[in-house]
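A protein chain is absent from this complex, but the other protein chains hold their places.
We call the chains A and B, going by the order they appear; numbering starts again at 1 in every chain.
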Amino acid sequence: MDSARTVLDDADISRAIRRIVHEIVETAKGTESLVLLGIPTRGAYLARRIADAITGIDGVEVPCGTLDITLYRDDLRLRAVRPLEPTSIPPDGIDGRIVVLVDDVLYSGRTVRAALDALNDIGRPAAVRLAVLVDRGHRELPIRPDYVGKNLPTAVKENVAVKLREVDDLDAVELSEVGA
Amino acid sequence: MRHLLSAGEIDRDQAVLILDTAAELGAVTDRSIKKLPTLRGRTVVNLFYEDSTRTRISFEAAAKRLSADVLNFSAKGSSVSKGESLKDTALTLQAMGADAVVLRHGSSGAAHRLAHAGWIDASVINAGDGTHEHPTQALLDAFTIRRHLAPEGGDLAGLSVAIVGDILHSRVARSNVHLLTTLGARVTLVAPPTLIPVGVESWPCAVSYELDPVLDSVDAIMMLRVQSERMQAAYFPSALEYSRLYGLDAARLSRLPEHAIVLHPGPMNRGMEISADVADSSRAVMVEQVANGVNVRMAVLYLLLAGDGKDAG
Partner (left out) sequence: MSIVLRGLRPYGEQPADLVLEEGRIADVCAPGRGVGDEVIECDGLIGLPGFVDLHTHLREPGREDAETIDTGSHAAALGGFTCVHAMANSSPVADTAGVVEQVWRLGQRCGLVDVRPVGAVTVGLGGVQLAEIGAMAHSAAAVRVFSDDGECVHDPLLMRRALEYVKIFDGVIAQHAQDPRLTEGAQMNEGALSSRLGLAGWPAVAEEAIIARDVLLAEHVGSRLHVCHVSTAGSVEVLRWAKARGVPVTAEVTPHHLLLTEELIAGYDPVYKVNPPLRSQEDVEALRHAVADGTIDAIATDHAPHPREDKDCEWAAAAMGMLGLQTAFGVVVETLVATGLLTLRQVAERMSQAPARIGRVANQGGDLVPGAPANITVVDTISRTDVRARDLVSKSGNSPYVGMALPGRVWHVAYEGRITVRDGVVA
């Protein structure tokens, strides 16, 4: 879209991830009980980056997996059927762990609600935290993030697109008008 | 997809999507809570005009794991056995708010008719119609073959599969020929000429009247049940002769490539098309086929019922 405006570039994104990593390690008071679960597609790459960054700081391999929430969505019947994304829970599971859910954009909160339901069927974590690269507001459920890369005030008619090298050839967060 | 009536209607990408979806859903089967909320509030009717406990239970388990409500409507002891027509039964199910009907019927094309005659809005899943098709059986066979022989996923390109037995009357064979070739496999049908339909030359597969020459080149071999009434109808002279010529025994098993697997849609006639030691060998994957059947049927139910009912893309 022509009117897309870059609100975070790759340096901003690296900084944001670094900050999230430090906050995670700080609030968890260490890394041994952490499990990172990224919500596909881009949340999964962010979780991987966060895990790698923790390894860079601590030298510790934090268990990192993916959690597809498609089967738990509340809007399945509003759209054409969606293909499932991979779910891979680290071999030691999530029981008694501090699970950090990682997603790219926090908006209505419905994805996170679905993710909490999904977690409930998989095990019983000691705590669940939420890390997002961008919080664009407009929550429809009582959900708030624990770690935010960037608070980005938006209008409902705007679209926030997170691009990551792993799939998009560059790192950027872009804001555009819907239908522009 | 709105209905699943025939493996012949599924293209490669759809087939791979179903198998991939089944693989993801299969992971759920390994957890302690095997239930997903995905189809909560939706109603799946198992409408079985023929007895097939294993297929019905498989669909029932699949629907229940996705939290759908399941109604079982079997011919015995129901209005169907009192002569109610398929149409009137369909109208009844429509009135009950069925979202999907899983139909097993003795008449070829019954599922197609139920889907397209305008009697009902529900999605129709063909769970076996006469001697036509049994697409979910073919999907679970393809899934099982992929797991063993193409574990990296994708299609079955380059694999060679033999289907042995009563091709003429087999809906499993028809569905498998379509699906396996769509997925890139080479299929060879093996049967006496009396059990191969006139017109088979239009099918995308090879035909062999002899089993022995194909053994050393197959990656998977699927043995079909031979019903004893075929013998009475003079399709072959005797059970003994059939089993000698077309039965899979230990000697023949030893001639298969080492990686080759043995499939059977069940129920087996031990001693007829398959010997007991082959059925119980480590190469036989029948138990896995049953487990995979649930995953594949979950995938089909998910893909038919979870969206808005309009075709994607």
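Here, contacts are C-beta pairs under 8 Å (C-beta built on N, C-alpha and C of every residue); 3 or more make two chains touch, one makes a residue touch a chain.
Note that the coordinates shown come from a computational prediction; the quantities given were computed from them, not determined experimentally.
Engineer: Among the chains you can see, which ones touch the chain that has been omitted?
Structural biologist: Those shown chains that the absent chain touches are B.
Engineer: Check each of B:D99, B:D129, B:D219 or B:E273 against the chain that is not shown and name the one that touches it.
Structural biologist: B:D129
Engineer: Using the touch definition from the top, which of B:Q14, B:S67, B:Q94 or B:S107 touches the missing chain?
Structural biologist: Only one of B:Q14, B:S67, B:Q94 or B:S107 touches the chain omitted from view, namely B:S107.
Engineer: Of the residues listed, B:H3, B:R42 or B:R174, which one is in contact with the missing chain?
Structural biologist: Checking each option in B:H3, B:R42 or B:R174, the one touching the absent chain turns out to be B:R174.
Engineer: Residues of subunit B in contact with the chain that isn't shown?
Structural biologist: Touch set of subunit B with respect to the missing chain: 8, 85-87, 105-110, 112-114, 116-117, 129-133, 171, 174, 197-203.
Keep this in mind: only the chains that are shown with their structure count from here on.
Engineer: Express in whole angstrom the distance between the two chain centres, defined as the mean CA positions of subunit A and subunit B.
Structural biologist: 40
Engineer: Within the complex, which stretch of subunit B touches subunit A?
Structural biologist: Listed in rising order, the residues are 17, 20-21, 24-25, 27, 31, 33, 35-38, 66, 302-304, 306-313.
Engineer: Show which residues of subunit A lie in contact with subunit B when the two form their complex.
Structural biologist: Where subunit A meets subunit B, its residues are 68, 71-72, 76-87, 117, 121-122.
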